[in-house]
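My structure is below; once you've seen it, I'll send some questions.
All protein chains of the complex are present and in place, except for one that has been dropped.
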Amino acid sequence: MKLLTIVVKPSRSDGVKRALSTIGTGGATIISAQGFGTQKGHSETYRGASYEVDTKPKTLFKVACKDDDVENIIRAVREVANTGEIGDGKIFVTELNEVVRIRTGETGEDAIKENNYE
Amino acid sequence: MKLLTIVVKPSRSDGVKRALSTIGTGGATIISAQGFGTQKGHSETYRGASYEVDTKPKTLFKVACKDDDVENIIRAVREVANTGEIGDGKIFVTELNEVVRIRTGETGEDAIKENNYE
Amino acid sequence: MKLLTIVVKPSRSDGVKRALSTIGTGGATIISAQGFGTQKGHSETYRGASYEVDTKPKTLFKVACKDDDVENIIRAVREVANTGEIGDGKIFVTELNEVVRIRTGETGEDAIKENNYE
Amino acid sequence: MSELEYALNTFYLLISGAFVMWMAAGFTMLEAGLVRSKNVSEIVTKNLGLYSIACVMYLVCGFFLMYPGDSVYNAYFPMLGSTWGITLDGLTFNSDLGYSDAADFFFQVVFVATAMSIISGSVAERMKLIPFFLFAIVLTGFIYPVQGYWKWGGGWLDAIGYTDFAGSGVVHLCGAAAALAAVIILGPRSGKYSSDGSVRVMRGSNIPIAALGALILWLGWFGFNGGSQLAVNDAANANAVAQVFLNTNASAAGGVIGALLIAKVLTGKADVTMAINGAIAGLVAITAAPDTPSGGLATIIGFIGGIIVYFSVVFLDTVLKIDDPVGAISAHGTVGIWGIMATPLSGAGAFGTQAVGAISIFLWAFITSAGTLLVLNAIVGLRPSEEEETTGLDASEIGVEAYPEFKD
Amino acid sequence: MSELEYALNTFYLLISGAFVMWMAAGFTMLEAGLVRSKNVSEIVTKNLGLYSIACVMYLVCGFFLMYPGDSVYNAYFPMLGSTWGITLDGLTFNSDLGYSDAADFFFQVVFVATAMSIISGSVAERMKLIPFFLFAIVLTGFIYPVQGYWKWGGGWLDAIGYTDFAGSGVVHLCGAAAALAAVIILGPRSGKYSSDGSVRVMRGSNIPIAALGALILWLGWFGFNGGSQLAVNDAANANAVAQVFLNTNASAAGGVIGALLIAKVLTGKADVTMAINGAIAGLVAITAAPDTPSGGLATIIGFIGGIIVYFSVVFLDTVLKIDDPVGAISAHGTVGIWGIMATPLSGAGAFGTQAVGAISIFLWAFITSAGTLLVLNAIVGLRPSEEEETTGLDASEIGVEAYPEFKD
Partner (left out) sequence: MSELEYALNTFYLLISGAFVMWMAAGFTMLEAGLVRSKNVSEIVTKNLGLYSIACVMYLVCGFFLMYPGDSVYNAYFPMLGSTWGITLDGLTFNSDLGYSDAADFFFQVVFVATAMSIISGSVAERMKLIPFFLFAIVLTGFIYPVQGYWKWGGGWLDAIGYTDFAGSGVVHLCGAAAALAAVIILGPRSGKYSSDGSVRVMRGSNIPIAALGALILWLGWFGFNGGSQLAVNDAANANAVAQVFLNTNASAAGGVIGALLIAKVLTGKADVTMAINGAIAGLVAITAAPDTPSGGLATIIGFIGGIIVYFSVVFLDTVLKIDDPVGAISAHGTVGIWGIMATPLSGAGAFGTQAVGAISIFLWAFITSAGTLLVLNAIVGLRPSEEEETTGLDASEIGVEAYPEFKD
């Protein structure tokens, strides 16, 4: 399994959520973040003094998935989050040794399979 | 070493903190998050128009630990965070190559051992 | 490539940002967090009743980098974030299988190389 | 009239005016609380600016346009003049008027600002600052005074017997009609209505200050309605002012109950933003005749106002797709009409005349506002770019985040 | 009395009443600032609703119950009547009363709302909306007016010489006694006290608006106490009103200093929430006799009030485990008793009579409230489910988050 860390512009966050639901990853965990990269900050004025805003707001998704799904997810995320403008974000792929579903104790791929309870 | 990413309901977050302290992981880093999974959102009304809340608040813990502690921590977390209801959360286990304690420069397991300074 | 998770005191966060920019990691993603470890909380009084604050505010950086840069980054971060006081934070190093730049679809080290577009 | 009576009347008008000035804070808080946080600094700026512009324009030409004395050449358009140079030297013991001219001006000027405040809420989150202020100049210097003259300056609406004690029509419907024109011309906020017809909810960012805004308006309304008796120097006037206070309060209470009840019954939740709109609705509804109903009837007029505002908000938002972030068109417009038409219930005004008043004020404000806004749109453009709107107007127009330390 | 004097008195009562109405905003902000953010919309709704209910109930029956004129059949329970139909036609130059009946009603109605506002803070975060509003109907329509009649309507407490200028007892202690009954019946907020007896601190979510609330109350209190002289038409009355303003302000200042000082000395920190409670304590303490003490004595009465409120809050919270999120029982109840008992210090009232007043008001309000609440609990249930309480009442009752964009 893999653990994806997806960083996108906040305005694309709803799209990513929908894309992930459609693919059926079973879920995601979402965090507000700030980022910088090729995209630099910009300068603002406050009470006549100027200052640098050196980061931009981003949304970070943690998604656990089967190895096979990685490609699909990357494609789907790129589709909705790629505006062609600098600062669109990155996808980081890391190895996931194990997952546990707290409620049931299921492990491995079972733990992230969408289940039909309720 | 392993890096655990633990996602739980916010109401269980105090319990998880206590459980981790008891086991003596040496520490944790905690982040507010939103999540979706088997547990879907629900719909709300605002000024007569209804809308979907598609995520639920969650709390995310990052915990670095020795390989041997993984099992213990999973058990302890499940004990406090398992309400039997859908949405209780997941534990993700990934390999941790190296840790550095910024203050001392210690690395490896030493860096996450609780130390008695102060 | 490696994915570093760097936890520091919020007051050091600007310094870390500057250090990363100087080294030229190409970027970082930053998240507000709370932490505990060797450094415990402290007790406060509110309306005559005392309570425990069991965590301290921290800032978490996610930085993807080439294997060669890890050492440099650790050194640079320690330089700005090490106050010698307990609670200065940790650096966690994990393996990064793959990175994708959402905008261009570039992968691997290209995806995190600062590029000159714009 | 003795000098002392004159003095008491003047003092009473000044205190009333100060209460109405306070309504500027009410609108500012209400609107700041009901928009998203990325547009809060901008709406605050608009409110501070529009109030200031109203004060200057009314001094430059508005007051004289509205109260031209004998110099009016006809009953429709008054003659232009100026009160810019008003000084203490020119003020004497004006016992015909019964209070100081300067107090009169002050009491009137805060009303203009109220009318304009209604508009800022409706166009929130998507109208640029410069055209908004240019429009404020036209509305407060011209559009408002002309129809104000029709009724309070002794024009034709007054002549036919149209009743409007403190301005359900002259102030509230006028402002709401201008707001409606603006909202139609601007279109909804970006992302508010999807192509599939579904409505995206954009929630207010700070409910307690929105409620504070409503409570400020409630307090200010005692000056708004209570001061409109214009005299408190004998028993008859004092009794009238007292009845006005009693009824204004009763109607607002009725409005809260009406809106809360209907929201709870229809959705199961006691939507606090509807309670807020309900309070304002109750206040607007009683404004056309706060002196004549009994306390009980005032409560009922407000209660019905609260129910009307609920349905009007939902209907505009989800059926007509008219995007009014704070519900001002419903609270001041729809309910303003209810207030005007309800005066005959307590024997004040006749149904037909009231209808003529409502229609003519609505048309005048709607048409002149639409015209002005279309011209402004052609010259400077009313809307920010979509990018600016998505990022929030605080960043592009003001450069100051409202809550820089609170994550969103 | 001349018509002009009558007019001035009426105007003075109306302005005083408007200031007291403003206290509704004070309680709303105070309580919204001192609860956790997940219950802010709910407490705002309760405050808007309770004020409105108080206005209607007092119009329907409360006023007449409290001021029944000759029609009372005994000194304990006045006869029921109605002021629902009060209109301008019925108002004449009532020179016996000295001011307009309508102004009188308005000034009285805002007092009822104050009494009820005290309760909403104490039951915050854990009482359902519907039973709260039902209780508000009973308290404002019956419980408050009956004991109000005892003193201000000419009942037995007045006859025995109990002194209560503006209502340390009739308003504040009455509200606090009802609050105490409610808090005992409801129990503490879920999670507040652990089984091991330790107290969990639940911090207020917005300190500046809590402070704003206290400052609004401070301002409103000039109407509350200042208006209770009921006349300002000659030198003696004017001097009395002036002394009341001076003393009310001095006592509030003393309260802030007392509470801050004791907090700083005992905990090393100048707890701002205690300063807020201290201000209110100072105001409550002076309310029983704001006209008789010197400015210096008023300061000391407030100062002691500030110290009392500190210890009362801590004692209720940590020893008695009575969970009062905003400290209302302490500020209005404990300090209300102090205010009643302190009147002899400036020669007003006798110790014994004051004690009879405090005890009888407390018992009446406590017992009738407890009874009503137990009945409501049996019928509709007072508390939300634990799940709802943990999630916050904004979600389950109102459907509107107070601060949807600020993370918590």
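Things worth noting here:
As written, the chains take the letters A, B, C, D and E, and residue 1 is the first residue of each chain.
As a convention for this text, a residue touches a chain if its C-beta (ideal position, glycine included) is under 8 Å from a C-beta of that chain, and two chains touch if they have at least 3 such contacts.
Model, not experiment: these values are computed from the prediction.
Within the full complex, the chain left out of the display contacts the shown chains A, C, D, E. Across the entire complex, the residue among E:191, E:296 or E:352 in touch with the chain not shown is E:296.
Of B:32, B:59 or B:94, it is B:32 that touches the chain left out of the display. Touching the chain that is not shown, out of E:97, E:130, E:160 or E:242: E:242 (per the contact rule at the top).
Contact between subunit E and the unshown chain involves residues 2, 4-5, 8, 12, 15, 19, 36-37, 203-209, 211-212, 214-216, 218-219, 222, 226, 232-243, 245-246, 249-250, 252-254, 256-257, 260, 267-273, 275-276, 279, 291-296, 299, 403, 406-408. Not every partner is drawn; the one left out touches subunit D at residues 3-4, 6-8, 10-11, 13-15, 17-18, 21-22, 24-25, 28-29, 32-33, 40-42, 44-45, 47-49, 51-56, 59, 83-88, 91-93, 99-103, 105-106, 109-110, 129, 206, 209, 212, 397-407.
Seen from subunit C, the chain kept out of the figure touches residues 11, 32, 44-46.
The working rule: only the chains that are shown with their structure count from here on.
With centres set at the average Cα position, the gap from subunit A to subunit B is 18 Å.
The distance from the centre of subunit C to the centre of subunit D, each centre being the mean of the chain's C-alpha atoms, comes to 51 Å. Counting partner chains per residue, subunit C has residues 31-32, 94-95 touching two or more of them. The set of subunit E residues that touch two or more partner chains comprises 399-400, 407.
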